[in-house]
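Here the complex is missing a single protein chain, while all its other protein chains stay put.
Showing chain A:
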Amino acid sequence: MGIISGVLVLLVAFFVGMDGILDEWQLFQPLVACTLVGAATGNISAGILLGATLQMITIGWMNVGAAVAPDIGLPAVISALLVCGPAAISIKHGIAFTIPFAVVGQLLNVFIRKRMAMLIHRADQAAEEGNLAWLDRIHLLSLGLQGLRVVVPTFLVMLISPGYLHSLTNRIPSVITNGIDVSIGMIAAVGFAIIMNMTIDKNLWWWLLAGFLLAALSGLNIFILTIVGIILTIIYIWFSNQHPNSSEDSSDIDEQDNFDKELDDL
């Protein structure tokens, strides 16, 4: 890999790391991160395809309240580097690499969030002196640290010889490679389970089942099904506003519970 594309990958890694904690621009979502790494290494189409595949796996991974989810940005950057870069491993293998790095990224994130208390005490001192510029600088310094959280591991992976990595993945027995391929289809279930675990209640199961059956039996494509979903939601909301008293009580209680749970997390 040339020096320029190496620097570009590290730059992408830096922005991905920062956005991973901010959770704003969504640069850290595999769909975007892998595409950017693909562009930096000059192999954009592989990056996009890897990104779309990884996106389905990580779709429900989110930080709720104070809980830190497995990291998305670090594994997206590193597997895109391995797939699109000179190591040129297959997408299947790239995905297998994401799991350990998701754990590494999560541990690093928790570590920084704990250590941040030190900087927070510095910020208290800045407040004591009424020094706003210092306060701003401490905040941006911690943003930079979160960026380095992805840059440093990416750089370390770059130091490993691509030829070695390529031959390493070739040595993996085909039973494991094909088994991983089978698993990829199943792992998408985990992301959906996380989303459902957060939102679902008794009435919502019917909506889930309706979407499921419609998709399984009709064979319509996903874009048409989305439009159907929007129309049904509008009709439902319109209908329940016309009859405000029907079955709203139970959802009230559920919502209250959710708020309580949220408060407990805090």
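Assume contacts are C-beta pairs under 8 Å (C-beta built on N, C-alpha and C of every residue); 3 or more make two chains touch, one makes a residue touch a chain; residues count from 1.
One rule holds in what follows: contacts and distances are computed from a predicted model.
Look at the chain that isn't drawn here: its UniProt entry, checked against "PTS mannose transporter subunit IID", "Multiple sugar transport system permease protein", "Acyl-CoA dehydrogenase family protein" or "aconitate hydratase", names it "PTS mannose transporter subunit IID". Between the chain not shown and the residues A:L11, A:I91, A:L143 or A:L168, the one that touches is A:L143. Which of A:A40, A:I59 or A:V150 touches the hidden chain is settled by the complete complex: it is A:I59. Although one chain is not drawn, its touching partners on chain A can still be listed: residues 18, 21-26, 29, 31-32, 35, 44-45, 48-49, 51-53, 55-57, 59-62, 64-66, 69-70, 96, 99, 102-103, 106, 113-114, 116-117, 119-120, 123-124, 126-130, 132, 135-136, 138-140, 142-143, 146, 175-176, 178-200, 204-205, 207-217, 221-223, 225-226, 229-230, 232-233, 236-237, 240-241, 244, 251-252, 255, 258-259, 262-263, 266.
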